[in-house]
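Every protein chain but one is kept in place in this view of the complex.
Chain nomenclature is as follows: A and B, assigned in order of appearance, with residue numbering initiated at 1 for each chain independently.
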Amino acid sequence: MKLIVSLSPHAHGNDTVERNMYGVIIALLPALLVSFYFFGLGSVIVCLTSVAACVFLEWAINKYILKNERNTILDGSAALTGLLLGMNLPSNLPIWIILIGALFAIGVAKMTFGGLGNNIFNPALVGRCALLVAFPAQMTSWPLPGQWLKYTDAETGATPLALMQEAIKNGNMEVLSQLPDAFSLLFADFSLNGGAGTIGEVCDLALIAGLVFMLWRKIITWHIPVSIIGTVFVLSGLLHLANPVYADPTVVILSGGLMLGAIFMATDYVTSPMTPKGQLIYGICIGLLTVIIRNWGAYPEGMSFAILIMNAFTPLINNYVKPKRFGEVPAKN
Amino acid sequence: MNIKTFSIGGIHPEENKLTHEVETKVANLPKQAVFPLSQHIGAPAVPVVQKGDKVKVGTMIADAGGFVSAPIYSSVSGTVLKIDTAIDATGYRKPAIIINVEGDEWEETIDRSDKLETVKDHPELTPEEIINRVKTAGITGMGGAGFPTFIKLTPPPTAKAECVIINAVECEPYITADYRLMMEKADEILVGLELLMMAAKVTTGYIGIETNKPKAIDLLTKKCAETFSASKYHVEVVPLKQRYPQGGEKQLVDAVINRQVPAPPAIPVNVGAIVQNVGTAYAVYEAVMKRKPLFERYTTVTGKRLQSPGNFLVRMGTPMQDLIEACGGMPEGDNKLLAGGPMMGKALTSTEVPICKGTNSVTIISDDEARRKEPQPCIRCAKCVGVCPMGLEPYLLAKVSEVKNWERAEREDIVSCIECGSCQFTCPAHRPLLDNIRQGKSTVMGIIRARAAKK
Partner (left out) sequence: MNFMLIAVIVLGAIGLVAALVLFAASKKFAVDEDPRIAQVNEVLPGANCGGCGFAGCGGMADALVKGADAGSIEGLNCPVGGADVMSKVADLLGMAIANGEPKVAVVRCNGTCEHRPKVAEYAGLRTCAAMHACGAGETACGFGCLGCGDCMEACQFDAIRINPETGIAEVDEEKCVACGACVKACPRNIIELRKKGPKGRRVYVSCVNKDKGAVSMKACKVSCIGCSKCERECPFGAITVGNNCSYIDPEKCRLCRKCEKVCPTHAIVAVNFPIKKEEAAV
């Protein structure tokens, strides 16, 4: 029976790293389940492989290369990276390519920088972009929804973003009529032809449900998702009004990886700014870059690159954007 | 109706006000009373008695040791045993006067009657006289900090006081001493407030109370209306949202009069507010009206595993052990013994530490509840930034303190930290943020002092 001492505080709230990481995974579940329904066997294999590969790689690197006493795989961050990586891939991607992606995500983007908390770039996005650059053909063939038992042999089709890019490049407005409308994108109408995409892109409503869950549990704040989506909406709206070859802004914000990126990828703790003002600046710049890359860049999808570019600016934003200090405001009556 | 609160950050720890409705008991006299000479901010007091002297309750045993200092009065009658060192709430042995208690004889000058003395009954009182009596009675801040009250009542020439704010917030979990004081001595507190307003030469007063004390809010609102409505004073009871650290001086001024005190060396009076704890207001009443120096106070002794936690009117110098026994004894197993509450209290290595001027609570938390978990790497979630009531970035301050980059720490305003603990309470990775920040803050303050001294 002895007395314990330490410096104050002597109480702690309930928050833990695990609660936050597993909370994000729970927020992703609705979208994941819809995607399994959409893309069947392929999506299950891709997601499970990705999660397993990421967790295994983190365990192995921790144990054999870094020789840490405590293995960090249980805090949920490796599993989360694996899940997000999987949801950024098309569901017909062969397993060996997924493994290379996991190696880039965990090995290069996370562990070489020092593990959780020290990476500059979002690991899942580094994995995805590395694969996009290394295996462009496989990474841009999108299986059509509804083929439940097919994996690498699934039939492929165009994504809404590919259609938009074609419209802009060739001035071809008829292509835009093939686009699913906003309602279908939101509720993932099963039969649409243009509804192909990566595993996580297809059901925006499920993604928004995940956002609401995370806001309720105070895992993230509204600043990043709202600033990204708002910026893209406003800019696309202006472009659409100027020239109808640019698609309707409501369709633009609901298509491609924008929702997935704005809600789950850009809000990654480690790579986003630490102050609300900084987060708004970060979000607006991501929105701007996404619109630029989507409309005038070579790739149809600009979200991943936009986020990675802004990840590089996060330390700069953290340095110069400080929270409002108490007492900075002159006395007011 | 919008309940007022402070503008930045804040957390909601569990209330645990176990002793809210436990009426205050008068604690038994100890067998030996220990009076550390340093119970306040400023120079330690200097003994004016020696071994063998006989003292009564209310006899001065140590005089102020400088301008920023306060005298200490005996709370017991008996014989001075020795002037030696004893463990106090800092955890170290410090010089102290130890008195063997014999009987309970009081100085004749103290008025022990229960009659409520109002300012109207004493037209001879002047602001200078009030401040003088507060000074000689040795009153220091009773909320825990222990700043000599008479200095607070005489602001520097650059600042002008506009109002007195009574801090009855008690935002720390577990502590209920101020609440019981309000429920049991409301009239006296209001007279004390009037005395403070007179001394500070202001006519506006506020009493800030958190909404988890509705009975106190109602009682004081009613009494305020009775006492002050026909007078020149404008006194308002301000209910405040329950949020930690509402009881911090700066947060209280922000919430009540909507002004933010700038970074140190600015103090609340620079924006016109003089903040006093409600216990201090009561002590001022007793000192000025009853000629009673400061030697006893309301203290809560509490903890989930204590048999019968309670609130006590206790003579200073009583070892904590006596109070813990009165509550059923130290619980089994490993415990943390805190002088104060769980957010800012000091953990002690001995139950013999005496109750001092600023000891508002003795809290006992079991090791299972209080034990810190293993820290993990910072996940940069920015939750600490969100809860810091001073608008600082705790993760950054902790990091620069760890790597001893003192210039960066100073640039990031580390001296503004009020050490409330909200950041460490919130951190999901259980990082020892405040431990590092405290280290950095004291080093940087030393550097700033050295720089000022060189000039």
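Just so it is clear, a contact is a pair of C-beta atoms (placed from the backbone, for glycine too) under 8 Å apart; a residue touches a chain by one contact, two chains touch by 3 or more.
On a predicted model such as this, the values are computed, not experimentally measured, just so you know.
For the chain left out of this panel, the touching residue among B:His12, B:Lys51, B:Arg93 or B:Lys160 is B:Arg93. Of the candidate positions B:Leu348, B:Cys378 or B:Ala409, contact with the hidden chain is made by B:Leu348. Of the options A:Val5, A:Ala52 or A:Ala209, the residue whose C-beta touches the omitted chain is A:Val5.
Screening B:Glu23, B:Asp84 or B:Glu407 against the full complex identifies B:Asp84 as the residue touching the chain left out.
Think of the hidden chain as still there; on chain A it touches residues 2-7. By the touch rule set out above, chain B reaches the unshown chain at residues 84-85, 87, 90-93, 334, 346-350, 367, 371-372, 432, 435-436, 438-439, 442.
Here is the rule we go by: only the chains that are shown with their structure count from here on.
One simple way to say how far apart two chains are is to compare their mean CA positions; for chain A and chain B this gives 49 Å. Contact residues of chain B toward chain A in the complex are 7-8, 11, 13-14, 91, 173, 250, 254, 258-263, 266, 271-272, 330, 332-338, 340, 342-351, 365, 367, 369-374, 376-383, 385-386, 388-393, 395-396, 413, 416, 419, 421, 424-430, 434-435, 438.
Residues 1-13, 15-17, 19-20, 70, 72, 75, 77, 115-118, 221, 269-270, 273-275, 322-329, 331-333 of chain A are the ones that touch chain B when the two sit in their complex.
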